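Shown here: the complex without one of its protein chains, the others still in place.
The chains carry the letters A, B and C, assigned in the order they are written, with residues numbered from 1 in each.
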């Protein structure tokens, strides 16, 4: 499916013909578009550093009941207007440009990408990159909605296992997923939300751990046992406290080391 | 995490202790449990045939603000009460049993599984199995909610490509996803919803096609071109007409043969 | 692509025409076919029990340099000859039937499916199902090759973390993958290979664990720390000892609870 709005070729434009079914379409567009993007980071005092990554992108508009089809090629044309320079600074512009170029009332832009933060090991101070998934959902449909989702790996250690066992305690990697909406005009860096979230598990994970670091994280997890219920409650406490956040969903999925299934808990709250 | 409610061992029960954070948990439980299940099919006049498949199951309950943890092992114990005989007939019972056994106000049971229907090729009449994904979401939280989702593969052929080209037209596999809630007391077989959905693409897909069948489906798709917008609108028309269905979401994702990304459209409607 | 060998319709058979490129094809066929299968289990003395599951199947034949194409629909026809009754007993017959029906020198049949064993919790004796992935690769190409692969979840506990920490030790779920070829004429049950493999980690995983069981597995893992290197070496020792096995690959992937990446080790040996 494509269009030729600016072509001189007189090929028929089926998409622009009418439709009799009287059914408006909530969202129509393209999915699973992979594209290189860069993200502005808080930087080191200069605010001018960027992270390069690859996003999987969905782009949608609404379609009124009386129009047969949208012009799919224009979604990609909008992306390509930012050729090699699609940046987190431009995403609201991209959504608005989609509305304009596709002559639509509503536009939706979703990006999912791996992100990286440099973390220092707790004792040796060795620096390494921690990777996690981030999703941005931008709506330009009258509300200018923006939802940011972080999926942060960490360690959970079971309080029951610790309490009932003579030694040891089962522990495992978990993924904490936090989805937030911010108050009007508030900007929240990925790094800021990340810092809030990774405090809420039994201990953090790191990419490089030397032996003194490994001793530290092992003992720290043992001293700080948490059920999956504790993790989501501590996430909720932290997100409740932060006035920049007006709505959230938070969950944790723990890849139990003693089972072949996972433990999971979920809390949603709208402060508005 | 586990419990020992029926054990004589006097091991401490951490989960049952109190919690001071004043935060109730919407859902807590187990995810990614694989389990064999059987599903009753409409059968051939006798209503007594079953399909055996494997479900990936999530099980949750709500947890009040003043209880520290749920008892995770009991979710699996509930499943195991139906050992080797977990059947579609019992799913509402399973959800109710979760509430009882976990002393919870709300229970949620989700099952995702491959399903099979026997389909005859259009000309040769050869029978083959078509596989597709089905999801059941059962809530026992005062509302007795039930949502059934089918993801049905089919063929879509592009009307624009057909119209502008001297010969041929690009076509591709698509997945139509339909999520429905039924009116009170109404039972809808998977096979019934499947039959409604697979009519809505350019043509159906089959597992065995002999040459006369392949000629038939090729020509049928060419005679019946549909944009992704047409497919979701035709799904909406069909679901609007059926009074057994009171709420639905429908979408189609077309794996465009001329791109490395997909076309997608989505409609939601609540008739209530 | 399909064929009409037995049809009276005089549609041309392009596949059977010649090819001039002088290039034989090693494998041609169908992939990602989902199909219900049943597997004979050792049973409880009677040898007559079956497990029902769903396989993802690949089917290939070789194609000589001078034939343009194979007849894809016949692969599915062969499967459908075992309609609703495709069983582990018949797989060698299926491979031979592929050769015959597709007039091929070599046939390859691959099945991947979830499997279930009933396991008793170590103290409470509660029974639950443990799920894991099994792959069968059957070749009928002069050698009658058969390769069985099991991917078994278990627990690994880090010896270094235990040794250097004042308390606790990081542990995590791991997946041990064992791929074996058997001596001529030897039959090995999935359950037999499973029993060998699951002894090799720090401790086993279970589906239902009551508190006394959880205490047992926690302490057992702590008493039995193993690096990923220890796990694959213990797998190799066990597989070396078993004369029924003449070739193997074994590996373990440990989902480290202190990192967001995994530890992995791999050993291959041909005893022949």
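To be clear about the criterion, contacts are C-beta pairs under 8 Å (C-beta built on N, C-alpha and C of every residue); 3 or more make two chains touch, one makes a residue touch a chain.
In this text the structure is predicted, and so the values were computed from the model without any measurement.
*Asks:* Going by the stated contact criterion, tell me the shown chains that border the hidden chain.
*Replies:* Per the contact definition above, the missing chain touches A, B, C.
*Asks:* Given that one chain is not shown, which residue among B:14, B:79, B:160 or B:231 touches it?
*Replies:* Final answer for the missing-chain contact: B:160.
*Asks:* Could you tell which one of B:35, B:132 or B:194 touches the chain left off the display?
*Replies:* Final answer for the missing-chain contact: B:132.
*Asks:* Of the residues B:77, B:214 or B:229, I need the one that contacts the missing chain.
*Replies:* The single option touching the absent chain is B:214.
*Asks:* Since one chain has been left out of the picture, which residues of chain B touch it in the full complex?
*Replies:* 130-132, 153, 155, 157, 160-161, 164-173, 203, 205-207, 209, 211, 214-215, 217-219, 221-222, 255-261
*Asks:* In the full complex, which residues of chain A touch the absent chain?
*Replies:* These residues touch the chain not displayed: 1-4, 6-7, 9, 11, 13, 33-36, 38, 51-54, 73, 76-77, 80, 83, 114, 116, 124, 126-129, 131, 207-215.
*Asks:* What residues on chain C make contact with the chain left out of this view?
*Replies:* The list for chain C reads 1-2, 11-12, 14-15, 19, 21, 23-34, 58, 60, 63, 68-70, 72, 76, 158-161, 163-164, 227-230, 232-234, 236-237, 253, 256, 260-268.
Following the convention adopted for this analysis, only the chains that are shown with their structure count from here on.
*Asks:* Compute the rotation angle for the C-alpha superposition of chain B onto chain C, expressed as a multiple of 5 degrees.
*Replies:* 180
*Asks:* Could you name the chain whose CA centroid falls nearest to the centroid of all protein CA atoms?
*Replies:* Central by C-alpha mean position: chain B.
*Asks:* Distance from the CA centroid of chain B to that of chain C, rounded to the nearest Å?
*Replies:* A distance of 27 Å separates the two centres.
*Asks:* Could you grab the centroid distance between chain A and chain C? Build each centroid from C-alpha atoms only and quote it in angstrom.
*Replies:* Spacing between the chain centres: roughly 35 Å.
*Asks:* Taking each residue of chain B in turn, which ones touch at least two of the other chains?
*Replies:* 1-2, 11, 33-34, 76
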